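Worksheet: one structure, shown below.
All protein chains but one are shown at their positions in the complex.
Lettered A, B and C in written order, each chain numbered from 1.
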Amino acid sequence: MMSFMEFMQLATHVGLHHFLLFSAILFAIGLFGLLTKKGLIPLLMCVELMLNAVNINLVAFNHYMPVPDYTGQLMAIFSVAVAASEIAVGVALAFRIYRDRGTVNVDELKELKG
Amino acid sequence: MGFPLLSSILIAPIVAAFALCFVAKDDRETIRKVAAGATIFMLCLTVYAFFSFDTTVGGVQFAEKIPWVEDLGVSYSVGVDGISMPLLLLVGVIGISAVYTSWNTEKRPKEFFILLLLLIAGVTGTFIARDLFLFLLSYELFVIPVFIMVLVWGSTKRLPKEFVGMKFIVYLLMGSAFMLVGVVLLYTAAYPAGERTFDFDALRLAGEMGRFSDSFQISTFPLLLLGFGSLLSMFPFHSWSPDGHAAAPTAVSMIHAGILKKLGAYGLIRVGVLLLPVGAKYWSPLIVTTAVMGVLYAAYVVMAQKDLKYIIGYSSVSHMGYILLGIMTLNATSVSGAVANMVAHGMMTALFFSQIGYIYERTHLRSIPELRGLAHYMPHLTIGFMLAGMTSLGLPGLIEFLPEFTIFVGTFGVYPVQALIAIFVIVFTALYVLRLLATLLFGPADEKYADVPDEQGASMVPLLVLGAFIVGFGLFPGLLMNVINCGIEPLAPVFEQIANAPTMMGTMGGVR
Amino acid sequence: MFDFALVHAWLIPLLPALAFLVIGLFTRQDKKTSAIIGITANGASFLLSLGVVGAVLANRIVMAEPFVMKTVWARIGGMELGMGALVDPLTAMMLVVVTTVALMVNIYSVGYMEHDPGMGRFFAFLSLFAASMLGLVISVNFLQMYVFWEGVGLCSYLLIGFYYYKVSAREAAKKAFITTRIGDFGMLLGILLLQITFGTVDFMELKTLVPDYIWVSGTSFLTVIGLLLFIGPIGKSGQFPLHVWLPDAMEGPTPVSALIHAATMVVAGVYLIGRAYFIFAELPVVLNVIAWLGAFTAFFAATIAVTQRPFKRILAYSTISQLGYMMLALGVGSLTASMFHLMTHAFFKALMFLCAGAVIEAMHEEADIFKMGGLRYRMPVTFKCMTIGVLAIAGLPPFAGFFSKDAILAAAAEVSFPLYLLASVTAFLTAFYMSRLLFVAFFGEVKDDCPAQETNAFMRWPLVVLAALSVVSGAWGHFAGFGEWVFYGVHEEEAINWTIAGSSIVLSVVAMWLAYQIYVEKRWSSFQIARRLGVLYDLSFHAYYIDEIYAFVRELTVDKIGRLALWVDNHIVDGIVHGLGRLAKGLAVVLALPQNGDTQQYVAIFYTGVIALVAYSLFYAVKILSVTGGAF
Partner (left out) sequence: MDAVFEQVHGLVAWGLSLANEYDAPALIEAGVFFLFTGLALLFACGVIFFRNVVHSALSLTATFICVACLYLSIGADFMGAVQILVYGGAVAVLIVMAIMLTRRDDMGHSNPSRGLVPHLAAAAVAGLFLLGMAAVAVLSPFHSAPQALGDAAPGLADLMLTHYVLPFEVAAVLLLMAMIGAIVLAKGAEDR
């Protein structure tokens, strides 16, 4: 086992692993929320958290890996674009469902079954 | 290459079906005229092809070949030899009979005839294909019209027609699934990648070069048998067929019993036996035995049946057992008998169904206790039933006698016990056919049929056409047999080669 | 002239066949034209047959060297199946007999059927029958014979069921077809075995092959073939135990009974054995079976005939009995006697049936002889003809039956005394029941309500012709040397053995006297006798309950098993299929359970899958890392 100092040494030298771990935790939090929340809007928020975690990965890879250009960031930007469209449509859907059903709680929306 | 005869035969119903799309849907007269015209055209061409088929030359004639998907070795390759020519004629004859039997279709005639023509085109394609891929394509295509026609125009008796339609399609597709596996195995085993082809002749050549090892043949043949056997209504995979006959509209029953089952037998010969002779030989004792069991068993079931369509349905299961017996005995005599019997039984059973269809259409009855004494009011119908019945029980002078005789000659020397049982069943056949005819046609008159008109005009056409061929080929069997002979004779080396191949019972001794 | 007939022998069956086609297709509705066409065709065949006889005589065609013409019918699977005409004295004799009787019956039918609306159909079927029968007679091989054999079977079916609206006729027709089919099954097997063993079924080729085969392989296998072939004649010629259809066949119009079920078709079985005698003669076991079965049938049928009451039924059993005689003759090795009896029997039995037809028509379809009586006053011509027939069948000289029956008895006596005894007893019974028929129906008082009148000319003249033939054909055949003409091997010189002939005459006379005493003089009451005999009478009257036994067996082996098979098919074979379907459905229900619409549950399941994949790839990554030492 490494000593405390070595651990601190590792921990304080921020690198790719730190970012990856952070994004994994963020993603897990989003996932937890996604699985436990009832409201449609909170679910959307959790999805946004997860998307952010992914973006962090992309940007971090771009920064720490030996790549010649900004492809990673570019991907992140595309991802942001997709996320933006997603949230727009998602919110519109939530609004629509609220108008039609009077609720946005997913446990009351169970038409999708075999 | 000359005039593309076979392609014309294939395209005629498709063109007519296409043309029908543009006919007003309540213009019944035009619709059925177009359909009849197409089938008459087909019949003329097939009869022309049949009689201009050069039996002195033999081989594949009227061949056409256009490459299609060259990477896979698929081509549009059609042609007929002595085995497929009579079956093509059968399609022509039954096609026109089916159209005329459905002459008075009331419900959605346009769609009905379109589907019927497509069905006819599908089976035509199967018989003339010289390319395995084309064969399979047509083979799978016919299922769809049949399914729709059972669902829309069928009738519910013992089981709901929707159920029967589903049963039919699931059963056949399951069978095809096994068969497809076998075909793909064949395709990949025949040639190395890059040289692969679906051409029948090339595949046979590969077989002759020993590309299919004995163990490969033995393990692949049952797959093909499951596919073709279930279409052929091999015992115990027959249970879709009587239900299917009973639920389907008459024209479909005719094509179904008359052609589709022959298609299974044809596929079994063309793909199963000719490409995998050693495999066929290995399994033959088992299959022959089940075939004979089917013959006897189905004959017994007929005894207890009351519904006309079920009676003919099970009797065709019984007769198909003879054909399977002939094929799987694997000698030139029995196989020629089987091929001839395919034609014979096709015409006979189509005639039966067309007569049943006529009486069902008029009275909506087809149960024996309810129908009786029809001979008093319907002499033409009586002739039709008598002709079909007498053919069915193998009366000499009608088409089915000589084929059965030939099968028996071929089989008796190889499987004497099985052949004995099969021959004894002709007594049963006589019993159930005569019971059917006696109660249906003869006996005291029943007033309620006094107003039912006899067959006249269009409804006579199936009787005339099928009857002419049944009697003609019965009195002059040479016409039919010569063509079949020149298809089977070149295969004699195949059968001789496997004469001493091992079977599952060990090497069979005493093969002639 | 004769040569023309010989070369065109194939026309003999073809002409009636054409007549069938023409009547069936065009003139069915027109009675008169149909009758004319039928009679013309038959007449032409008759003339041609006479020509053939002339040719056989003129060209000295003998049994050993027949005249053969043939053509290929079909070539299939390495077999070559022929059709053609084989003419030898046997054929010529049969042709003449068949065409003669057919012509007479055709003429008779014009009178008999004149009020029947189906007369056109009737003549069509009669012509078809004649065609099939003549085709059978001139067969060159077993297959051709089988083809026409089935053809006559079909005609028999059609004609027995001619009155199709009668349930009894319908059932009788069915029964006839099926019973003979059982026989045909055996015959077909025999033919198949011949084809497989010899590669041919042609009579002339077999004739040369069979002796060699026996020389090499012995007779055991051929005996099997012979027995199988014999099953066909058992069915067709009404031998025990397949005789049951023949009495029922009397449901058909009487001319049909005369032509088919007495004179021609039923002797096809006898003819088959005669034609294939070169096989049978080599097989002593088979010959023994034939002889004993024939003798037994003759006796058995005679015992039934004694107690029957319907006119035609008595004649039917007598036909079975006489066919047994012919079989007996074949079995004891005398082709000549058998064929001779075949010929005479054809004439006198046809005569008697036509008389029966006249009587029954005159009695307005009343068939019970005990309801007749005194008919000799009302129908003198018929009576005279019938008497000739009875005397002929009873075997009194100089009538035809005497010569032929005597030949059979002599032949039987040469081979086996028990057979001879059986045959003699049968002869006694025959004389008895035929006289009973004659005396009961024609003698005694005219019943008050008897409507009988002499019949019309169409029906009368054939009777006269046949009666004449019944008188002369025996003596003529005997003295003109029938035995030198139709024989197998070396023809035997036959003089009448007066011991045998005399004893049989005495027996017949005694039998007739007995019948006279009982039925005319009423010295003994027939009812008393019947009561005395008790069970025996019952057995005889009910034809030994064979029909009932068969019905029971059929119910057991066909209908019961059939219902069982249907049940099996619907519940087990189909049940498995439907069960598989239900299984798939049930599986679908179970598999659909997780799909409850809870989206978050789907997500959880999805991520569980992702975790599994990650774990899987980690596992392999670690493995690879440990191998490569930590670097990719």
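Definition applied: a residue touches a chain if its C-beta (ideal position, glycine included) is under 8 Å from a C-beta of that chain, and two chains touch if they have at least 3 such contacts.
Since the model is a prediction, treat every value here as computed from it, not as a measurement.
The shown chains contacted by the absent chain are A, C, with contact judged over the whole complex. Checked against the full complex, the one of C:168, C:499, C:595 or C:608 touching the unshown chain is C:608.
Against the chain not shown here, subunit A presents residues 11-22, 24-33, 35-42, 44-46, 48-49, 52, 55-56, 59-60, 62-66, 68-71, 73-74, 76-78, 80-89, 91-96, 98-99, 104-105, 107. As for the chain not pictured, it touches subunit C at residues 600, 604, 607-608, 610-611, 614-615, 618, 621-622, 625, 630-632.
As a convention for this text, only the chains that are shown with their structure count from here on.
Distance between subunit A and subunit B, defined via averaged C-alpha coordinates, is recorded as 63 Å.
Taking each chain's centre as the average of its CA atoms, subunit B and subunit C sit 35 Å apart. Residue numbers of subunit B whose C-beta contacts span two or more other chains: none are found.
Counting partner chains per residue, subunit C shows two or more touched chains at no residue at all.
Against subunit C, the residues of subunit A that register as touching in their complex are 31, 34-36, 106-107, 109-114. Against subunit A, the residues of subunit C that register as touching in their complex are 592, 595-600, 603-604, 607. Interface residues of subunit C facing subunit B in the complex, by the touch rule stated above, are 72-79, 81, 143, 146-148, 150-151, 154, 157, 161, 164-165, 167, 169-171, 173-174, 177-178, 181-182, 184-185, 188-189, 192-193, 195-196, 558-559, 561-566, 569, 573-574, 577-578, 581.
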